[in-house]
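This is the structure, below, for whatever I ask next.
A single protein chain has been removed from this complex, and every other one stays in its place.
On to chain A.
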């Protein structure tokens, strides 16, 4: 039983190897970037615009609206990171309708990499917003006693991010693989549909949690302590 597309290795040279995860990631990247380029190379700023441009505008403004809803006043600063997280995870899930495809997010290596980007991005945006001292001081909130717990929280939520996404995506493909061997025809299709739904939900959860963490890191010193509260919590259950 294969748990991860990492195990499908097409080419290897010492440490360097080209496995299915990397290959499918490249494929997704190509589709995303070329699709975006094809649509955005002929953009209209007038009242008439193509339906593809409309679709992209809906997606982009929707992501920006979500970021703003979470509490980040300048969504343009964060849409590059958060939007790409969402689109990549969502595209990886959406592509599971293609036969023979294995989502790269079903690999723990990919989800760890994505969780690590969040782990880096949170202090990066936090320091950019309120300075190094201000950011570091947020670890001693509400008291210095909480410092170790805050650090543990930082690490554990990164781990939780990685494992949550991996578990969901991996279980989806695994269940389908198991069901295929039991009831080959109709049932896997329904599970595949459910898998699509789960993938979209996971993409939303992953990106919205990243947004919440960033918002917590950038708004600690603001008068409202309510928004900072999720930073101290354990990640919410799925």
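Heads up, the rule we're going with is that contacts are C-beta pairs under 8 Å (C-beta built on N, C-alpha and C of every residue); 3 or more make two chains touch, one makes a residue touch a chain; residues count from 1.
As a working rule, contacts and distances are computed from a predicted model.
One chain of the complex is hidden; its UniProt record names it "ATP synthase subunit b", one of "Aminomethyltransferase family protein", "ATP synthase subunit b", "1,2-phenylacetyl-CoA epoxidase subunit PaaC" or "PadR family transcriptional regulator". Looking at A:36, A:97, A:128 or A:178, the residue that reaches the missing chain in the full complex is A:36.
From the set A:87, A:122 or A:161, the residue in touch with the chain omitted from the display is A:87, counting the whole complex.
Across the interface with the omitted chain, chain A contributes residues 3-4, 6, 15-17, 19, 21-22, 25-26, 29, 32-33, 36-37, 40, 43-47, 49, 53, 56-57, 60-61, 76, 79-81, 83-84, 87-88, 104, 107-110, 112-114, 116-117.
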